[in-house]
Structure formats: C-alpha cells, structure tokens
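Every protein chain of the complex appears in place save one, which is left out.
Letters A and B mark the chains in the order given here, with residues in each chain numbered from 1 onward.
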Amino acid sequence: MIPFEIAEPTSLAAAIALLDPDDPTIRPVGGGTALMLMMKAGVFHPEKLVSLRKIESRYSAITAGPDGLRIGAMTALGSLERSDDVKKYTPLITRTLRTLSNVRVRNVATIGGALAHGDPHMDLPPVLMALGATMTVVGPKGERKLAVEDLFAGYYETVLEKNELIAEVHIPAQGTKKGAYYKVTTGSADDWPALGVAAVIEADGKAVKSACIVASAATDKATRLKSAEALLNGKTVTDALLKQAGEAAVAESEFIADVRGSVPYKRELMQVYVRRAIAAALEGRNGAH
Amino acid sequence: MVTTLNPVGAKVGSQVGRSVPRLEARDKVTGRAEYTHTMRVPGMLHVKLFRSTVAHGLIKSIDTSEAKKLPGVIHVVTIDDIMKVLPHPYYGPAFHDQPILAHEKVRFVGEPVAAVIATDPHIADQAVQLITAEYEELPAVYDEVEALTSDVYVHDQLKPAGTFADLKHLKGAKNTNTALDYQLRRGDFEKAYAAAEHKFEHEFKTQKVLHLSFEPFACICDYKDTHVTFYDASQGPSFVRTEMARLLGWPENKVRIKVPYLGSGYGSKLYIKLEAMALAFSMIARKPVKIAYTMEEMFYQVTRHPCTFRIKSGVDKDGKIVARKCEVFWNGGAYADIGPRVTQKSGLTASGPYDIDNVDINSYALYTNLTPAGALRGFGVPQLVWAYEGHTDMMARALNMDPVEFRRKNLMREGREHTTSQVLKDAPIEKVMDKVTERMNWSQPFDKGTGTVRRGRGIAIAIKAVISPTTSVAIVNVSADGSATLYCGTVDMGQGSDTAMAQMVGEVLNIPTESVRVVPRDTDITPYDMGTLGSRSLFHMGHAVQRAAEEARDKLKALAKEVGEPEGSNIPIADLFQKRYGMQAGNVIGSGIYKPDYVSPAPGTGLSPNVTPFWMISGAGAEVEVDTETGHVKITKLINVVDCGKAINPKGVETQISGASIMHIGFTMFEKMYIDGGQVTNASLADYKIPGFHDVPDVMENLYIEHEQSNGPFGAKGVGEVATFCPSPAIANAIDDAIGVRITEMPLNAETVYRAIRAKQGRPLEDE
Partner (left out) sequence: MTAARTITFTLNGAPVTADVKPHHNLVEMLQTQFGLIGARETCGQGLCGCCTVIVNGRAVSGCLYLAVFIDGADVVTIESLDTRDHLSPVQEAFIEASAFQCGYCTPGFILMVTQLLDENPDPTDDQIKHYLTGNLCRCATYPEVLDAVKLAARKRKAAAAA
C-alpha cells in the first residue's frame, strides 16, 4: 500500500474541520473495512485518512423512544445485532444482520460507513430505506436532515459533500408494519448479493395499506420500486397481483451486469424475488434463496 | 515408555488401521507452525513483481529508471540482468519453455516482466508502480480447440526438457501450439462405430479454475557462492533441488531445499514455481530474498487445465458399448508446466472404466495465451469423468435404460484388459458402484416433485491410473535410547502423510506411532522423492518406508545376536545400544527404495501391459433440488465412495474424501476464472468464490471400501485425489434427472441452470 497520513480527532466538529470539500484525497474512515478493501485494491489512494474512532461516544449509542430508534453513525453493526432494542423495534434489521458479511466485519463496520460508502451491494441501505429511515448529516455550516432514500446519487456515489458526515440514523416507529429482506446470492451461498429486495408493508392480513419496496445490488444504487408499490397500496395481495408487482419492478429498474449475473438474468431474479419478498414481508420473515 | 526388541503381545495391525490424531496437531492448533509465507531470514530483502498487462506481445522496452530511484530499492531486474548470472534461464518439468522473467515476448497477462528487490515489501510495491513497459501487441489465442489449428503461435519453437522420452521428437518443432499429441489405438474404432446400432456424439467443456491454497506461493532463497539454501513452499523439494542444480551447473549436493509447514498445495506447489526467480534474485542481490504472493497473484501462477472433450460412442442393440472415440483438448496456458503428463497419463483413461474393444484416444496438450495450467488434484481425470459420465447418462436415457444397469452392463471387471491392454487387478469398480447405489437407495422410487422445485438424483463412476514410473527413498534411524526417526521427502501439506508414514514405521518396529518423529523436509537430510503428487505417496513412499523400517528392525536383531542375546529376546533397545557401545551411543539406520515396474506406452498405439502399479476407483451419487424459477440448485445429498485398499488411518481417509467432495462442489457449482481479452477479471476471493459452510450439502457420506491392494504396502493405496472424480457428473446427472436439462459445461451456477431451463422451454433468455 502507498503510505498516507492519519488524523484521529476527538470530536465530530474537529473531524469535519479536517475534511476538504475539494480534496478527494482526504477521506473519513469509520470501521475501515470497506475503505481498506479499496485501498488495498489500488482503487483509492488517500493522502490523509480522518479516523472517526475517537469522536464523542454518543455517536455510538442506540436509543429507543416513542418516535423510534436513534442510532449513532459510529455504532458498530455487531452492536446493532446484539441490541435488544433493535430486535424489539426493528427485528428486520436483526434478521438482516445475521447474513451481512461476517462476524468480524460486523464487529468493526459502522452503520454510518455502510451508508456513506454508497455501495449498492450492501444489505443495510435497502433495508433502512424500506423502514423509512432518515439521517442527521453534519457539515461545517451545521446540521441537516436527509432521508436514506435520498442519499444515493449513483454507483458508489452519495449526495454528501466531501466535508459532511452522517452523525445519526433515525428509524421511525414501525407500528404494525412487517418486513422482509431477500439476499439473493448466485455463486457460493455466502457472498455479495446479485440482488437484494427489502419490503416493509403495513397490512391487515393480505390487505395492504402501504408498501415500501427497495431493490439493491442488481441496480446501480438502492432504488425504491415505486410502481410496484403503487400496484399494492390499498389492494389485497393475490398471486396475480404479486406477479404484476414483479413485472412492474423490472420495468422501472435499470440493471448492471457483473460476475454475479447478466442483465437479463437479474431481471428474472427481480421478478421472482419482489414477489417472494412481498409474501415474506406479510409474514415478517427474511429469506435466503 | 520403553521400546523393546520383541514386545510381548504386540500384534499386527496395532498401528496401521488406527485413526491416530495427526502428529503435528499441537503446532497447528497453537498457531506456532511456521510456513514459508510468514518466515523471515535475517538480512533478507523483499521482492515484488511487475507483470504484463498484455496477453501476447513483443517487449519493446522496459523503463525501470524511476523505480530504481526510490529509497529502499536495492535492485530492479529484468531478464537481461538474470542472464548475466544464469545464462540459460529457462525451466519446466516437460519443456524448458518458461523464462525466469519474460524474455523478448510476453505470453499471458500477469507474466512477470521485471522485479523490484527492496528492503521492505511496501517500498517494493511502490517501486513496481513506477515501472513502465511498452509492448507490440500480437494476436492472442485463448481457446484450446482453436489453438490446435490456429496460426497464432504462443512459442516459436518447442523445447523439450529431455526428461520425458515421448516428448523428444518435438524438439525444435515450429508452427504449432501442440505440446503433445498422445494417441491410443485399440481395435478398429471406425469399423465398429460404423456398424453400431446406436451412435452418440457429445461435447463437454470444463472451465478454468485454480487451487487457491491458503498459504500463498512463497520462496526464500539464500544464495552463497559455495552453496544455496531455499526455504520453499513446495510439494516436491527433490525436483526443485535437481532443477536449481541444473540451472546453476552445480552438483545436487550444494543445493539445499527446506520445506517448513506447507499451507496446502493441491498440486500447485510442484515442479518450479517461484524458485528460479528467487535464485536469480538472490544471486544478483547477494543476500537472501523472499518472494511472497498476494491472493491476486495466485491467479497469475498456475491453474487447472480447462478442457474440451469430444466423445463418440457406438452401442449395440443390447446396450453394450462397442466403440469409443475420445478427442481431448487440454488448455495448457502459456507454459507447459506438467501439462504434457496430464495429457498422457490421464489421457490414457479417457475412455473411462468401461470394457470397450475398439477405442481411439487423441489427447492434445495445447499452448494458449493464458495463465499456465498444471497439476490440480485429480490431474485431468475430473475433467474426463465430467465428460464420460455425462455421456454415459445421456446414452442410458436415450436407450431407455436405467443409468446404473447401463453402467453395470459395460463396466470393466477384474481380469479383463483395461483400454491400455494392462490386465485389470484390484480395481473393484462394480463393488464401489454398488455401495453408491445402496447408499442412494437407488432401487427405491424417488419423488421428483410437481411444483416449481424439482428433485433428481444421479450417479457417476471413474478410474484413474497412478502415474508411473516414480521413485521414493526413505531412511529410518533408531537412536541409542530406542526412539525412531523417519526421514522421507513426502511433504505433509495436511493430507496426513507424516502420521500415516509414522504408523507404518510403528507397525514394523512394534512401537506406538506417536513415538516416531518424522523430520521436516530438508534435502540435506531427507532422501530423494519424486514428489508429493498424484496420490502416489502412500503407495510408493509407503513401500520405501516399510522397507527402511524392516531393514532397521533386521539390523537391530543382528545387533542383538552380536551382543549375545538369545533368539526372541525382548531386551529394551536402549539396553542393546548400551551393551554394544558401552553408553547411550550409536544409531541403527535402515533405508528403503521403491520404484515399480513399468512398460512405456508404445508409440502410435499408446498401449502398455504395465502402465500403472495401481488404479484408483471411485463413485458418487447426488440428490438435488432445483428451483426452476431461478435456476438455484441445492445439493441435498452427496455420497462419495472410494476404494482405498487398506485404510492406514481411517479418519485420515474419511477427511480426504470429505475435503475432495466439498472442494469439487466449488469447481462444479460456482468456481470460474472470468477472463476478458486475456485479463482475469475476478482475481480475488471477493469475486472468485470458494465453498464455505453453507455450501456443504445437508447429507454427505464419505465412505471407503477396503479391497486389498495386493501390491500395496499393508494392502493400501493413495486416496488424495480419488474422491475428486465423480461429484461433478453425479450432480449434473441429478439435475438432468430433476428437470430434463443436460448442461455440458461447468460451473452449474444458478444463471447457467436457469438459461438451460429457458432454452429447453423454447424461450431462451437473451444474452445481454
């Protein structure tokens, strides 16, 4: 690896001050797993890394309240996995974490990093989107709120400025909503997904009040499948409706080919798994292929 | 514990046949086992390689000037620098076709072109980024069938090494990519095929996969002007010694190869890999140098042979195969490595374990512009079985015959001639098949399901001939306190050879296995062994070890007689030495050599009455579930049965079968090197997936039968590869059974299976 400098500020504000909106060679690092992969692959050569390890501890806290969950951006995914509050209020996240990468990565990777990296293959972003999560983003000019749904601009691209950091993630109270996430792998059983489908649905039995369905991995960024949702909202789910929803999802999506699947194949996968994810969400269970 | 000369109550089979825990267990579970990749030698320098980005091209220039300026860089070398210390810098077991660094030409993407020798590996890395090279690109050839007739020639001229007689005639050959054309002719194929009632013709392909040993390639060379020492991750230190001595023009005894613990190999760490480079660099630097690969670099060193197998069979009206023609094209990559041996030694079993009077085999080793292919556990046989066992099932289905009964009608039996004309002995093919079908409950009806998930089952059987002739030498040393030490060149890379060999010593000397010390491989100490490969070690080195232990035992008895002990005395060995030498002093040394008889295949016919000292026989059965909506295949049951002759270490045999099964699930279901314009695009574990916990079938049975190998040590024979042959075709046959779809090319990943389903439905999926 090409040598670089590391700074370890002790506050979020100090970290932001070290970032430069015009200098792409200065980069913040959370757990570091995703960034280290890029650096070792030679895809990214930082001059300076700004570690967020030592900022205020409130940014690694999980708090549950009547308005939902507040999760500090530096919270390790392993902490989320072990959290009773997360299991109680958003069991979809607990289930999803079980197959997210591996235990060692989860011990180190952070929820803020999982979002800020903009990687379309990751499992948490589509799930957080489907849950209606929002973030507090902090920059030199102060704070702003941003929906996770509005975070991703393109392939490994977010709308964040280079000197903005995610401080906190808020997941609203889910009420009676149930969710599912399908992580579809096409090589070995444990792998990056070829397609991810997250569905969070509020329903009375099979009568859908509202649906939020998000696809990832097969698309260049995590994407809400709005036309599929529109077909379901206010309707009772039948096999025929599921089929239509799957077709609508494919029609509205743009796919990227990779070693895990060609575009035509990913279209087929999306049809099948949008269907399966909706059915699973109505029952509140995750699926693996 | 006191070792005595004739222990009271000692019985045969007290050591052999025990599931002795591995002797090196403590080192491995405590993390203290030292492997070459993590070794450091005082004063050593670090090497990083600059590699070709072009698949085939003339080297116009290499600019190392910027790299040389980086502080900490000691040397930056190209082939020109190497030729100053080694005037003839070419190596290879079959052809001396591989230059230590690219010479005038590059022949595959990833070929080493220059090297940085530096004080620190990070500095070396940085310096490599500062090297530039200019190439005049040439057309490239990647496909093995195309390579046979292409006018794109990877090598201007063939350079046989002189080691193998059947390659000598190729010396100086030009305008060809064929490194070997092995032929076998038995009977009259054309006539018998023409007259056959049923004619079948199929083509099968196998993809490029690789070993990915978890200890990456590594080698340290410490060259001094009077002798040279290597610390080498090698399965064959004797070969390395011979070849390094040849390059240097030195006698063997000045070259020392030491092998620390070996973090597996599966055939990759054979012949010459990094050693010639390390030698040249150490000669130039006049200091120890270390080369240690990253995972990415593994993809540019050696792989398995991709293969196209065109198979034709003529079958009579009773379902008996009367004629078979095999055309096998082996994709050897840019340098031959051991490819010509794969081509011949496995080529001669290409027609399978079937009794067929009229057989034509043409087996071609082809050069292409890809990473060189070499030995990978199975040595070509898995690729052959993939084809012939798929072909067998297709014929059975077409003839409306049960796949098992069709095989039973045609398989070879004891006393009959194998295709090579060698009379088959100790090859219990039918017994193995019957064990598979018994465990598969083959005679019971099987529910294939009616919904979108369909189920199916399939079997496969196979044969391999161990390569011959090869030599092994062993020494057993009994010390003055009665403790025994074994010196043998077989490299334990996790297959348990040290333990098994120690068991044989223990059996002969009537001492517990755990008391025998097996020294690490060191060519200054451990005698000649051809190599730890091709399942040869248990048999060949086992014989040598048994002979060495017997000689030591006989010498101890003679010593007892010499000091006046009565016949059958149970004197402690230590007392024997005390009596003879007056104190705890002296050694008794026994040695043994083994080389089997062999008759070379006749040129033209490829026939031989004694082409192998033993046959490997296995069979597998698979049950699968196919999600017809997505193509995902779940292997719900995998049965793998081998004949091991005699299980020296039963647990060791089981784990060899189990490991081979799971490794081959990877090769069958999802492993593949994706290559675009000669460039590997998935050179990492993130994108080249290997089996993990969740890829292991729910039900796996790894079984052996013991049909005594009459000429084997204690009736045993090798099991390192035998379980690799049948899983792939058994799974493909099961998928065909489930959904009526025949896939002839691996991997059988979800997309491939789904596309095959759509094609069969008459509504194929678009390509892009």
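To be clear about the criterion, contacts are C-beta pairs under 8 Å (C-beta built on N, C-alpha and C of every residue); 3 or more make two chains touch, one makes a residue touch a chain.
The model shown is predicted, which means the values in this text are computed figures rather than measured ones.
Trainee: Among B:Val2, B:Ala585 or B:Ala686, which residue is in contact with the omitted chain in the full complex?
Mentor: In the full complex, the listed residue that touches the missing chain is B:Ala686.
Trainee: Among B:Pro237, B:Gly458 or B:Gly494, choose the residue that contacts the chain missing from this document, as touch is defined above.
Mentor: B:Gly494
Trainee: Which listed residue (A:Lys40, A:Arg58 or A:Lys88) would be found touching the missing chain in the intact complex?
Mentor: Answer from the full complex: A:Lys40 touches the omitted chain.
Trainee: Could you tell me which of B:Thr119, B:Thr294 or B:Thr744 touches the chain that is not displayed?
Mentor: If we include the chain that is not displayed, B:Thr294 is the one touching it.
Trainee: Quickly run down the residues of chain A that touch the omitted chain.
Mentor: 1-6, 32-33, 36-37, 40, 49, 51, 53, 78, 98-99, 101-105, 107-108, 190
Trainee: Footprint of the hidden chain on chain B, which residues?
Mentor: 19, 21-22, 24-35, 37-38, 40, 71, 122, 211-216, 261-264, 266, 294-295, 493-496, 651-652, 655, 658-663, 684-686, 690-694, 696, 700
Going forward, only the chains that are shown with their structure count from here on.
Trainee: So how far apart, in whole Å, are chain A and chain B when each is placed at the average of its C-alpha atoms?
Mentor: 44
Trainee: For a test of understanding, state which residues of chain B touch chain A in their complex under the given definition.
Mentor: So the residues of chain B touching chain A come out as 122, 125-126, 129, 627, 629-630, 632, 666, 670, 674, 681-682, 684, 686-687, 689-695, 749-751, 754-755, 765-768.
Trainee: Enumerate the contact residues on chain A facing chain B in the complex.
Mentor: Per the stated touch rule, the residues are 1-3, 37, 41, 184, 186-192, 257, 259, 261-265, 268-269, 272, 289.
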